[in-house]
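One structure is given below, represented as structure tokens, and several questions about it will come after.
Complex shown without one protein chain; remaining protein chains in place.
Think of it as A, B and C in the order they're written, each chain with its own count starting at 1.
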Amino acid sequence: MPLPAPNLYPDFDTIRLSHVNMSVTDLAASRKFYTDILGLQITDEDNNHIYLRAMEERGHHCVILQKDTEAKVNIFGFKTFDENDLDKAHAYFSGLGRPVEWVERAYQGRTLMTNPPIEFYHKMDRLAPIHQKYKLYKGVKPLRIDHFNMFSPNVDESVAFWGDFGFRTTEYTEDEETGKIWAAWTHRKGGVHDIAFTNGLGPRMHHVAFWVPTPLNIIDLLDLMSTTGYVSNIERGPGRHGISNAFFLYITDPDGHRIEIYCSDYQTVDPDLEPIKWDLTDPQRQTLWGAAAPRSWFEEGSVLDGVEARDSDLKASPIIAH
Amino acid sequence: MPLPAPNLYPDFDTIRLSHVNMSVTDLAASRKFYTDILGLQITDEDNNHIYLRAMEERGHHCVILQKDTEAKVNIFGFKTFDENDLDKAHAYFSGLGRPVEWVERAYQGRTLMTNPPIEFYHKMDRLAPIHQKYKLYKGVKPLRIDHFNMFSPNVDESVAFWGDFGFRTTEYTEDEETGKIWAAWTHRKGGVHDIAFTNGLGPRMHHVAFWVPTPLNIIDLLDLMSTTGYVSNIERGPGRHGISNAFFLYITDPDGHRIEIYCSDYQTVDPDLEPIKWDLTDPQRQTLWGAAAPRSWFEEGSVLDGVEARDSDLKASPIIAH
Amino acid sequence: MPLPAPNLYPDFDTIRLSHVNMSVTDLAASRKFYTDILGLQITDEDNNHIYLRAMEERGHHCVILQKDTEAKVNIFGFKTFDENDLDKAHAYFSGLGRPVEWVERAYQGRTLMTNPPIEFYHKMDRLAPIHQKYKLYKGVKPLRIDHFNMFSPNVDESVAFWGDFGFRTTEYTEDEETGKIWAAWTHRKGGVHDIAFTNGLGPRMHHVAFWVPTPLNIIDLLDLMSTTGYVSNIERGPGRHGISNAFFLYITDPDGHRIEIYCSDYQTVDPDLEPIKWDLTDPQRQTLWGAAAPRSWFEEGSVLDGVEARDSDLKASPIIAH
Partner (left out) sequence: MPLPAPNLYPDFDTIRLSHVNMSVTDLAASRKFYTDILGLQITDEDNNHIYLRAMEERGHHCVILQKDTEAKVNIFGFKTFDENDLDKAHAYFSGLGRPVEWVERAYQGRTLMTNPPIEFYHKMDRLAPIHQKYKLYKGVKPLRIDHFNMFSPNVDESVAFWGDFGFRTTEYTEDEETGKIWAAWTHRKGGVHDIAFTNGLGPRMHHVAFWVPTPLNIIDLLDLMSTTGYVSNIERGPGRHGISNAFFLYITDPDGHRIEIYCSDYQTVDPDLEPIKWDLTDPQRQTLWGAAAPRSWFEEGSVLDGVEARDSDLKASPIIAH
């Protein structure tokens, strides 16, 4: 089965992923982790919420932490090119029979929510630049949110769904025996991905990623985490993925939400960019350098608010297959 | 005078800068410089031309060197979103009374040329990825062409002209006394710039830039150049610009064409991204760290084929003003 | 049992480790590995030998590869402060009842050999500096040989033996239950170690290490090895040891000789520097960041020419204990 061609002229224009809203069970512990270790800047907080942004971002938030009794992901946020795109998105998802709802969000303009819990907005409060306020940099010194990665029970369907409103695939893994897509990386913003899908019990969030400029950011973070009580929050890495050529580190927040620190990337603005195909049996697609990932990395993920995850439609061993 | 607002809905869709065609007087000397020092990969060559690409590029060429009796820049190339954009561009420039011409270009599809010598195409021969063929990396290990920088005799006019077909300004320098724009950085691809303009005798090319991932690429290049006979080709840097926050190095090729090695950058895909304004009297906009640029950097540039440069409409000392 | 105090006024003055002579079974394969991957420079070669040096070294060789039918280590070489130290060493080892022999070595002056196969010399042919010939740098760009690491069946005895002729311990692992030393790092040259000892079937060489200035050298090497057919020669890393604070990578040459690429270190010239003690039960002494080492790393080593290895006197599981 060939990779579904993305719609180059989608009904509405999404420009990039924007933010994630996650429930956490201990707001103080999360605050410490997200500011001291991840190095995000607090832009607002109250007893139940913390809003954060990365160092080059001027939108109000890329992460919202929300106090709750269980850890889960509530919202994946995306920004559209203009206000009209929101109305077009409303019509588009309605036409598909998806639930759509206009919701109120602090610091955002009109916001459209659908299910799975994706929201679209155009306007967000804009903040003064801080990327040259170097004394504020700490932790891993993250510059921006980079992408979401999702467990999907049927990646072929995920690629078709997102591709229809414009998400273009840059790299993918195919199971050559079955012709099924095992994993796919899709984007709007001109990098390797805004959102990626990996075969598994889903939909669940595998990780949210933040971009840093050099591998030394990651090495500094490892030294910091391993000497400040966070050594068990280091899950995998450092390493380089064959797919995307990313230098990576995977860590977990106090609730087990997985975070990737992501370095490298390449420019993908060409609409005729050929997706790079990897074979499921090629071990270097996962780790160019050959080190195996721990089992937790293949199995654990964050549940989505209000969404029941289901088993993958594919039957291969997740350890072999990822 | 306020910064002219860019047209968010231009008549045609340019996605990025693509390539530069430069005349050089000694093809063998240029070949050595562009491959050993700059580290570009040759994709084709004959007695009069060398085609080159950077390590993450899959289009056939980002630089064409052309043997000639004098050094000059012949073409600034840009890629459009699709083929129809070329026809729309033809109509657009014709409507402005600009010369337009369909030209034949090796390795490119239909190509539209106007004046100043800008060309637009959609299709270029695609090559297999080499970004993970690490043994090919050499010189400064450039990943992609990043931007053009032009001397302009009237930057207000340049910003208005390019803005009308969609180039959005990310940062600019204003002369607060006169209200005139001294310099501006404009983009299509979602980075700080595809093309920038600086006040001066023009139009001439100030430099063409290539992107590298870390400052250590630049330090390695300095060590290499200074011990292989190229020490006098190092013009300025390393340093950091206040504007764009770029870690930079300026070098000159054997004909004096200036090349920037450019590191850092930030994501600018938001259409509502506020341009950052710098004052002409702020010395840190030029060099955050305070080191002065040499006079040559303010005065020397590459002439454009078939275009007479004229003096700037502004009168300030170029040394003070840049 | 306390750590044996080193002799601060040894009978003779050894200034540093100098070189290793290793038998390899395929000289052409080793030549490619040691020059393209490790990046050492050939200083001489014939049908049966290759002499190599690292980039900042001016002595003729830090590695001698010798064609043979089996892989083994033939010589660990050390340099003395002056010629008289050789005579003093002769008297010293004779006094211990050790075998001593004056041997002929190409490119070296008078050379004293004892058993285990350690040799001492003062004079070696000196070569012109190449550390600023940047175009010669390749592979991991090694600056100098850094240390040997040995499996020892009785580390207490090893520390006492080497300490008596002046090797001072900088860090060590103690089994608090038995009071036995599990591993120790000892030096002469003012870094963390010239030679280290780890409990295990020995004496065998665990690895020989080369020093590089930044973690990026190691990351570049990983990218190179994993895309040029050497992915299976990557054994462990990158990571940071708790002990020595080294950023490390372990790779194997075509015969399985283990090589560490070693970055970081600290200055240890103070004779009153307090050794840092680690407990055998502290997992971070091995890997500060928490990733486990593969079993091969605890078990495999290079045999020494003419020396029978014997089991360790300690009984703990090598996996737990290392």
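Quick notes
Methods note: contacts are C-beta pairs under 8 Å (C-beta built on N, C-alpha and C of every residue); 3 or more make two chains touch, one makes a residue touch a chain.
All values reported here derive from a predicted model rather than from experimental measurement.
Displayed chains that the missing chain touches over the full complex: A, B, C (touch as defined at the top). Taking the complete complex into account, C:190 is the one of C:4, C:116 or C:190 that touches the chain left out. If you put the hidden chain back, the residue from C:144, C:236 or C:258 that touches it is C:144. By the touch definition given at the top, chain A reaches the unshown chain through residues 132-135, 214, 216, 220, 223-224, 227-228. Annotation for chain B: contacts to the undisplayed chain at residues 214-216, 219, 222-223, 225-227, 231-232, 234, 238, 240, 247, 284, 288-291.
One chain of the complex is left out; on chain C, the residues touching it are 8, 15-16, 56, 58-59, 79, 81-82, 122-123, 126, 129, 131-132, 143-144, 189-190, 213-214, 242, 245, 264, 266-267, 269-274, 276, 288.
The rule is simple: only the chains that are shown with their structure count from here on.
The distance from the centre of chain A to the centre of chain C, with each centre set as the mean of the Cα atoms, comes to 44 Å. If each chain is reduced to the centroid of its CA atoms, chain A and chain B end up 32 Å from each other.
Centre to centre, using the average C-alpha position, chain B and chain C are separated by 50 Å.
Each of residues 214, 288 in chain A touches at least two other chains.
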